[in-house]
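Note that one protein chain is taken out, while the other chains of the complex remain in position.
Showing chain A:
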Amino acid sequence: MKVYLDNNATTMIDPEALELMLPFLGEKFGNPNSLHSYGSQTHPALRKALDQLYTGINAADNDDIVITGCATESNNWVLKGIYFDKILKGDKKRIVTTTVEHPAIGATCAFLESLGVEITKVDVNNQGIITADDLRNVMSDDVALVSVMWANNETGMIFPIKELASVAHEFGALFHTDAVQAVGKIPVDVQDANVDFLSFSGHKFHAPKGVGALYIKNSIPLTSLLHGGEHMGGRRSGTLNVAGIVAMGQALENANKFLAFEQSHVGRLRNKLEDALLSLPDITVVGDRANRVPNTILASIKGVEGEAMLWDLNQAGIAASTGSACASEDLESNPIMEAIGADSELAHTALRLSLSRFNTEEEIDYTIEKIKHAVHRLRSISSSYAYAPEWHKSGL
């Protein structure tokens, strides 16, 4: 059996969205900016997709939802745009963010810091989030932008975005949220939350890769990253990825239709898997369930190095993820585990399991069986876990 539990990395394409986009990869290939019939035949689908996106996050007509290549581009655009518009030209000098943002925010902030921007990073609490008071403590009138993720990619923990946006506005700062892990999993309403900018990426909610968007409230000025044409009202040049946009619109509409199902079905399967993990000794899961997106588990399995766990799961056909970065470009352990103050030993034992509405009960049962087997095998090899006699008593 093959089981895909790495949906916070990317998702399968919604079959309906896939079917809708195919004509735009085939006979309907016209450039939507062209005047001839090939170009104009794409417009109705583009308009519909844009409507779906506006409805999907409850944007107003006078707001902009500009299509980008991905949320990384959207995040870069907001931060660098604010640098040009508010920091270089104005009297504000700081950007406030958190210690657990995606590198699309973290690395961009580091780049801006090298240009002289003051970056303030707020530490998260033991739940992996920041509160309104945490933010208020570092705010002052010199802050140009506050950027806080809506939900964390590793833990799934949900940040109090509406309250945080309110604090930012108290101090005259704009508020951006990287909602890439929230859109399509929990209700996201930009007007209710009163955010100024919001980034998302289609492939996190069953649209194809290579298409994302940036919500910009009420036409707030923001220097463009890409110059060169009049696409997207001149805000983002580059010929439109029509097929991707059409699929993203439909995928978002469908994901929002399934929000209740996400909570009930996906949440139940997630809890079942989590309960099975927690029934084993020396396993911890980060963050309260009630304040997490319903699809995510970040577990720490004592004595089992993260990549070794991934190897065993992969042998069983199960795709998961680890922040224990032996498998990645650098060897630092999972940064979110460090940020929430987890024991550094546990930080190398992180396993992330992220579900989608396409996962079945049978898959979760199979995964539980295989995880138990892998935990047992790897702990029997483990030099660090061998010292814990209670494991041997557990009979597993």
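Here is the rule we use: contacts are C-beta pairs under 8 Å (C-beta built on N, C-alpha and C of every residue); 3 or more make two chains touch, one makes a residue touch a chain; residues count from 1.
Criterion: contacts and distances are computed from a predicted model.
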item	value
Hidden subunit of the complex - UniProt protein name among "Gluconate 2-dehydrogenase flavoprotein", "Nitrogen fixation protein NifU", "4Fe-4S ferredoxin" or "Methylmalonyl-CoA epimerase"	"Nitrogen fixation protein NifU"
Selected residue (touches chain absent from view) among A:154, A:178 or A:305	A:305
Listed residues A:1, A:60 or A:381, member touching the removed chain	A:381
Hidden partner interface residues of chain A, rising order	303-308, 311, 314-315, 324, 326-327, 329-333, 343-345, 347-349, 380-386
